[in-house]
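Just one protein chain is left out here, and the rest sit where they should.
The letters A, B and C name the chains in turn, as written, and every chain counts its residues from 1.
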Amino acid sequence: MARPEIAKLGHVALVSSDLEKSLWFFKEVIGLEETEARDGVHYLRAWGDFQHHTLSLEAGDGGQVRHIGWRTKRPEDVQAFRELLEQDGVEVETVKAGTTPGIGEAIRFPLPSGHQFELYYDVEKPKADEHRRSVLKNQTYKAWAKGVSPRRFDHVNIHTDTDAALTYDFLREQLGFKMREYVRDDDGNVLAGWMSVTSLVHDLAFIQKPSLPSPARLHHISYWSDDSQDILRAADILKENGLRFIGPGKHGISQALYLYVMDPGSGCRVELFTGGYLIFEPDWEPVEWTLAERDLGNTYWGDTVSDKEDNNVTIMA
Amino acid sequence: MARPEIAKLGHVALVSSDLEKSLWFFKEVIGLEETEARDGVHYLRAWGDFQHHTLSLEAGDGGQVRHIGWRTKRPEDVQAFRELLEQDGVEVETVKAGTTPGIGEAIRFPLPSGHQFELYYDVEKPKADEHRRSVLKNQTYKAWAKGVSPRRFDHVNIHTDTDAALTYDFLREQLGFKMREYVRDDDGNVLAGWMSVTSLVHDLAFIQKPSLPSPARLHHISYWSDDSQDILRAADILKENGLRFIGPGKHGISQALYLYVMDPGSGCRVELFTGGYLIFEPDWEPVEWTLAERDLGNTYWGDTVSDKEDNNVTIMA
Amino acid sequence: MARPEIAKLGHVALVSSDLEKSLWFFKEVIGLEETEARDGVHYLRAWGDFQHHTLSLEAGDGGQVRHIGWRTKRPEDVQAFRELLEQDGVEVETVKAGTTPGIGEAIRFPLPSGHQFELYYDVEKPKADEHRRSVLKNQTYKAWAKGVSPRRFDHVNIHTDTDAALTYDFLREQLGFKMREYVRDDDGNVLAGWMSVTSLVHDLAFIQKPSLPSPARLHHISYWSDDSQDILRAADILKENGLRFIGPGKHGISQALYLYVMDPGSGCRVELFTGGYLIFEPDWEPVEWTLAERDLGNTYWGDTVSDKEDNNVTIMA
Partner (left out) sequence: MARPEIAKLGHVALVSSDLEKSLWFFKEVIGLEETEARDGVHYLRAWGDFQHHTLSLEAGDGGQVRHIGWRTKRPEDVQAFRELLEQDGVEVETVKAGTTPGIGEAIRFPLPSGHQFELYYDVEKPKADEHRRSVLKNQTYKAWAKGVSPRRFDHVNIHTDTDAALTYDFLREQLGFKMREYVRDDDGNVLAGWMSVTSLVHDLAFIQKPSLPSPARLHHISYWSDDSQDILRAADILKENGLRFIGPGKHGISQALYLYVMDPGSGCRVELFTGGYLIFEPDWEPVEWTLAERDLGNTYWGDTVSDKEDNNVTIMA
């Protein structure tokens, strides 16, 4: 049997201590569309997302992420992953189809770092309501209806203060993530890795920090826009809505043009970005950045992502 | 053994009846970089291309394309493809490593439509000369050195006046291309298909025409830029260099923002474009456009790609 | 006494046969803000306009323009213009302050071509409501609240089928417009002139046509955006709202990047544009375009403004 594979990042399940504010932020400011709201949970996606939702929002104590969902390549991969993980001593939970609207049977399990992942194959790809639907058959919603209006969900960035090496191995060997770029210290330890199962430079960034407000942190989720100008327009929109943010700037690593802004409801940081490159070479050699090169890797130019505002506390349950 | 797979589009080998003019066009106007010139053949790539070259240019009678090269996913895929193709009665030619600078052992064979394809795994990914090299470790050349300066080679668009169905089957079944979007007539025949082996909507567009100047035509090759503004800047550059072009416009199919301009040396058309979307869904259902929807599919808005200037005669040997 | 001078274009008073549709078009699609509605007239302006309104909309029979308003440089210029005009035999009407909300005492008179002009000095520059107000002290509204969201009113383009020479002389000699660019036929007659009282290439384009649906036509009004990308985003927005338009394209004359779209309520055409250049040279020599050069003057590149859709019938009363 073929090794099971992850096809793509699916969604993030977010809990907000101020749901009203989070809904305002994600729907009016960022401009996500709501597929549906059920049992107090709001299911959102960008105008170019196909899957039922790429972000769910519900009320709860403290900003937290329940899990990060990924879609497998084949239906049978979900069970195949379960077997592989259980063989490896990982505790795997089953989630019945329909537990989450739009998502079929799933498994959930923690990374060695404690971050909760969910894997599933079946997803609904509902059409948009007619008045919000694009005239294009290959686009879910009309673009530019409100707010920043990014095209699609792109990646997640998670932090650990445990030994990252275990988790890098797990991501690579159990889950099939390929390392695309990384920062290593002078002893050869990987401190930050940008990994993907797709042609994107990263679907997942995994970064080791000396200490964190919570052992397993979601640093940010990221939505992708088509044009640099969209990011500058986003800066105007965020500023006029009274939101503080970092950027614009351009990373050396991944070559992404970015803004970082925090959801005032959940404390979850959102990266609005464009640019970057795609990796189609099958023998991609991970790009290594030494500590001496890390500054250029972090910031090709622009407003720096420093530790100055690095205070979001989105823990993972 | 796993089915052999194609990883990505590699390069196009172009013959120009006016090499001087083609070099001016591709190097100064489009802004491609020259990796090397050997035995009268010039090997070019964009600043973000990693492979040795994505376009080769040599002098010869009439504009023609020798072959379209593709890189396989694994080293053993080249021989595996040979076996599969020969089992199917396709005549396969072997090309020894190094015949083309930067490219390892390859096989060549015609599609049912007559277009010549080349498959190989081994490629060199030479660094740029120091003074042209980017300060970024993940980028080959400094961007914006000259001309339009697109980031990377993207796709090819080829035309046939034979029965396209045979070739669609061949592309899908022998070579593993997935259909992403297509136009069909009222009898259900596919007239145009956008196909890919990557997350791009198309690495290859294959289009049936009632009649053509040559049985197998390369309609255009395409280089990708990051931003819409790059395409508008390209329009200024082309105009100031005395080149006629079609666009800017935006396709419905693939959602690409485009310009089409012809190399005055070879007659090969080049699409400069950005935008579009990526397909990560493993169960992507090809988007169908009927004849009635074809106009929207061709032109979401802007200057239309009509038959008015559809006169390039880039044949395939 | 100093010669009276016009400082800037002020506003256009538009009558729509389908006010509901016009309000949807200008407020939701174009994204203008409403300063106030009084006595059935809606007063609109762009987010960066300072004056009370730059467009008024009211219901009436047939699309028509009541008048085009201009602001003088000094308070006393209004009366000085009246005297000059009356000396010249022009019939001048007085409009009492407050007849139009936000606008002080004005005079109205026809150009030789029949187009009705209004001149005034006093205008209100009301602040925006607090929730729509920009955080910037030099900007009226938050930008990007809805629709295309252009920055400011820019110019008007009017057509005549009478002898244009009389009107050019009038605009130049009575009103102080400077010719910036023009098209002339082989006999030296000016067929189209781009004229301004500001540093813009044109506040007013005046164009002679062989025949028109009404003797004095407003061809289009124009709102200005900051970035090329704004125009491409506008194209998406117009298309998704079911509106047909011409462009994007770039004029040679004025170097403007444009879209042309018609208000479905009034039939008034709106140009959305950016780019262009500013004229600060005090001895600017008007740029002459011969008939042979007119095509390049009309279209540097892109989708052409042809006569194909040149069917709007916005007459001037």
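We take it that contacts are C-beta pairs under 8 Å (C-beta built on N, C-alpha and C of every residue); 3 or more make two chains touch, one makes a residue touch a chain.
Just so it is clear, the structure is predicted and the values come from calculations on it, not from any experiment.
One of B:E36, B:E83 or B:E240 touches the chain omitted from the figure, and that residue is B:E240.
Of the listed residues C:Q79, C:N241 or C:Q255, the one in contact with the hidden chain in the full complex is C:Q255. When the omitted chain is restored, the residue from C:E181, C:E240, C:D263 or C:D303 that touches it is C:E181. Interface residues of chain B facing the missing partner chain: 134-135, 142-144, 146, 227-230, 233, 236-237, 239-240, 242. Residues of chain A in contact with the chain left out of this view: 227-229, 232, 235-236, 238-239, 245, 247-250, 257, 300-304. Residues touching the missing chain, restricted to chain C, are 2, 7-8, 48, 50-51, 71-74, 121, 125, 135-139, 151-152, 181, 198-201, 226-229, 252-255, 274-275, 277-278, 280-282, 287-289, 293, 296-297, 300 (touch as defined at the top).
The rule is short, and it goes like this: only the chains that are shown with their structure count from here on.
Shown here, the protein chains touch in all possible pairs.
Of all residue numbers that take part in the contact between chain A and chain C, over half occur on both sides, making this a same-residue interface.
Overlaying the C-alpha trace of chain A on that of chain B calls for a turn of 180°, given as a multiple of 5. Computed centre separation for the pair chain B/chain C is 45 angstrom, with centres defined by C-alpha atoms.
As a whole-number value, the distance joining the C-alpha centres of chain A and chain B reads 32 Å.
Look at where the CA atoms of chain A average out and do the same for chain C: the two points lie 47 Å apart.
Counting only residues that touch two or more partner chains, chain C has 227-229, 236, 239.
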